[in-house]
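Of the protein chains in this complex, all but one are displayed in their positions.
Take a look at chain A:
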């Protein structure tokens, strides 16, 4: 049991990034290449002692297992690995290296949220409402400034007569055209 009892610190760093690969929709139906996500990661073994580094022969025996044996891949000499054509969803990556313990790594793939942009906010209904309100708050007083006091008074009277105030009647020139 000597090999197991010797404690070594092992840090697993998985820089898992999901790259979206572009596929045409016609391919998406064919089996085998139905999905196109790639999981890239790296297994990093950090040793405490400077001279105690992992033997190259050992690295070649490390296996990376996706979803409990659904797929198996191996490490490249630099410690990187990748799984191709992984469907969207939640996945579990396990590292099998004898003499070491790795916690399984959970990888979630969600649909990519669009990056934040002013336009997306402006385009949304809330944005449109906000925009309209801003216009009303800031532009209306300025519009009111230009209105002639007499005409204003007349318009107010007209409003009282009609009962229903309309926006058009408040605007300059509205009274003139009517």
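Quick note on the criterion: a contact is a pair of C-beta atoms (placed from the backbone, for glycine too) under 8 Å apart; a residue touches a chain by one contact, two chains touch by 3 or more; residues count from 1.
Assume contacts and distances are computed from a predicted model.
UniProt lists the omitted chain of the complex under the protein name "ER membrane protein complex subunit 1" (options: "Trafficking protein particle complex subunit", "ER membrane protein complex subunit 1", "Leptin receptor" or "BHLH domain-containing protein").
Touch with the hidden chain on the side of chain A covers residues 1-5, 26-27, 30-33, 56-57, 59-60, 63, 65, 67-77, 82, 84-85, 87, 89-92, 94, 96-99, 101, 103-104, 106.
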